[in-house]
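Only one protein chain is missing; all other protein chains are in place.
Right after this comes chain A.
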């Protein structure tokens, strides 16, 4: 830890330099300079927190930083120091137990970390030093070392790729362990480093370590004798990350740039941000109340004590003299220690064990999510994943769901549907229907049965074949690994709709599934992409001739530009730029006269829920190319602001293109997406769709998922509606917001809270649509209006059944989540997404859920829970969330209840013992009450209780509303429980007290003393508290039976045992045969039975009087409604309406 801090400190110092210089192979760049080897950290990964010798103090320190532990420590210390009624053991033992268990757990975890660290740090690697290959331990690698890595090995540190065994200067890498993307990524050697590493004399300048896996900026100076140093730019494509695995490449060599804790992997390793659940906040509030009760009790007792002692003869009667030391103590000090003693006596009201039990419940309870076989996805062979168990109950409290569209609502399983070339629609029907694979259907421009010129067709298809970053998977591997793994992205498709011609067996690897869909689409039309070999792209055209294009530049895709381009040189020497991208980003950059023809197609496709891309091209003259080439190279070499510079060049190059056509790719809805959304809305959850996609596509998805229904009135607040009026945007925004506010909020019938809001068709449903640009206007408008707009916006949204936010940047998604999270009533939010662009909102929301989708694992890594399919969200919230909430809420209430009625008799007894802090119960009972006698039943309850069965919960989403807004942990139920415990406490004490008005309770005339008194109360207490729980248990598994009856039996057994022996080494034998003697008295039996029955009475009456109407009726209603549900037709996952609509339009024309 210290070292890491030190390093971080040093790192900050270094960062002033802003860059680091690395001498490849520790050879100085220019010969006259002596090397001053810069200090970098070694290649040791230290993820462990403790060492053997600092474990104890450090661990203890960390544990006592928790407020609860600290409180108990204080109580313990008070007991040790001050003369207190209970021995320090009573609170020391539980505390010791808790601390020890936690320490053991943490120690074990740390030991595992040490082991894993050692595994990594001691891993043998090959380092080339002065031409010799030396085996070293991984931790001995220094920055600047040249490291050799074999196939299937992981990289021991971040390396700049210098040399590879492949001919095309590339190597393949899989970063599955870093971000979960299992596809092979291509990395390139630094050009011109030469074949001879021993003579390579170069320095690398690169930025200081930073955690972004996909960013790297650097520069390499290569010194060759008698020449000016050559300079090469370095980017992420040259950087091999620690933790990634080398694939398909025999051997590579690279120079270490970042080592140890400075590698990107280590920098990315960080503790999850601590999310606290609402239940925990409730617990803290209740704790505060109980602390107040505790303090006031102590104060009352202290005051009364001194008042009582004031009357003569009471303070120190002749039979009970004080010791000399007590007499000499200062009066006020005595008063203070008396106060402390009372605190100690009553401290059990705040139980240590509650924290332990809550933690255990959360930890063990979360296993039920991972064990749930309904969450298992046979395709990726994984079930749900729980990253944090702290938030289980939060799943039952969700009020807002923010969902991503692509990959979450939709499958991110792209299928090429149709394209349009020069305004003519080409719809691919089936491979067998037409010989050439082309089928020209309607052009809505009414040129029936016409085709675009063959030249344009081919240009379009070439564009599709060239403008991408798809790689062809090695055919050898195809044979090795069989069909299942043939293509990484589409291989998961189980329906086998792919034709199995030899050509199509070709596997494609790409970071985005759209690209694969497009390349495959082109393949159907006869243009097959054969692969990229040393900067040459090969295409098999329709005439089965191979065309070669030299790849000059790739202008990568980024979400801001929303397009990508390639610059290629054809055989004939023409230099072409192909560009594809979203319509909004393309239309301004092409010649306008072409736009209209295509726009219709694009918009129609978008309304059908397809993802559309426009394709454009332009010829570059040699001069233009040279300029662009220069610009690109310069920008790539820039060390600072490289991204901005690149962007500028890209924007400059990608202008004046001519549009060839557009493509439509279908992204299917997730299974049961509509049902899931319906269920969520039925559960009273507001669903917001946050997507980066365009409005039309997103809207159609919303319709398909039934988020918007046919009768939903859409309130649009987008750039389009803002420009409609022709007035100033600001003004228009203001007007629209007010108008919508009036419509949705003011005119809507008054609603009682969020819970009872009706979702039936009697009310007008509203859907709200906003886009990114407008949202930023709302959020960032002039100071005075901003908060007002925000407020209006929020209120409108809260009254809408669904909200769609399109064209969102990732950060905007988080902004929205944050805004809702901090709005009035601080509702619980849940974000669900599958891609890296959802990470920000997943982290921002109260509960973040990642979908193990195709866009890598970043969302999953940052989520609190990960599921495989959207449909699982329904069960996760409606069943698991509901149950966990009910369980933990009951657990918390019960804990406070049982401790209050445990301590109340103790408090009342003070009035009868001269306020002398005499404990009512024996120390053993005080200690064991929470640990042994009453802990297991509630733990079992909180793990297994199903007050409503899983099926009913699944079928009746409305049940979720019953627990909304923390219903079971509000002050109402808390007061109810508190009253119950007051009643119990008073009953126990006074019942036994009246019995003891004549302490001769045995049939031989002998009398009972104070310990019998306490033991009778304690017995009643144990039985009542346990049976109260039994009454609340609605789901008795054998475990509940075992634990409940077992605890009671254990109590009886323990009492006999504890009182059955004269305990050696114990000062007191107070309970010797007290319990047995107690049971020999008939009166005691009778009073115990009476008191138990009497205390259970209110609970029974309450359930009988209040619930049966509700629960019986409900149960009946549930049965009916579930029957009704079955009858209602299951909606198909496909957007039925849309499909028929589009099909019709096709056939009519």
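In this text, contacts are C-beta pairs under 8 Å (C-beta built on N, C-alpha and C of every residue); 3 or more make two chains touch, one makes a residue touch a chain; residues count from 1.
Keep this in mind: contacts and distances are computed from a predicted model.
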For this session: Look at the options "Proteasome subunit beta", "Protein yippee-like", "Autophagy protein 5" or "Cell cycle control protein" and return the one that UniProt uses as the protein name of the missing chain.
Result: "Cell cycle control protein"
Seminar exercise, completed: The one of A:70, A:336 or A:367 in touch with the missing chain is A:367
Seminar exercise, completed: Considering the complete complex, of A:298, A:340, A:354 or A:385, the missing chain is touched by A:385
For this session: Pick out which of A:67, A:81, A:546 or A:1086 touches the chain that's been left out of the picture.
Result: A:1086
Seminar exercise, completed: Of A:708, A:793 or A:996, the residue touching the omitted chain is A:996
Exercise. Pick from A:61, A:108 or A:214: which residue touches the chain that isn't shown?
Worked result: A:108
Exercise. On chain A, what residues meet the omitted chain?
Worked result: 45, 47, 85, 108-109, 112-113, 116, 176-178, 180, 243, 265, 268-269, 271, 313-314, 317-324, 367-368, 370-373, 375-376, 381-383, 385-387, 857, 861, 912-914, 916-919, 944, 946, 949-950, 991, 993-1014, 1031, 1034-1040, 1062, 1067-1070, 1072-1073, 1076-1077, 1081-1083, 1086-1087, 1090, 1093-1094, 1100-1101, 1103-1105, 1107-1109, 1111-1113, 1116, 1120
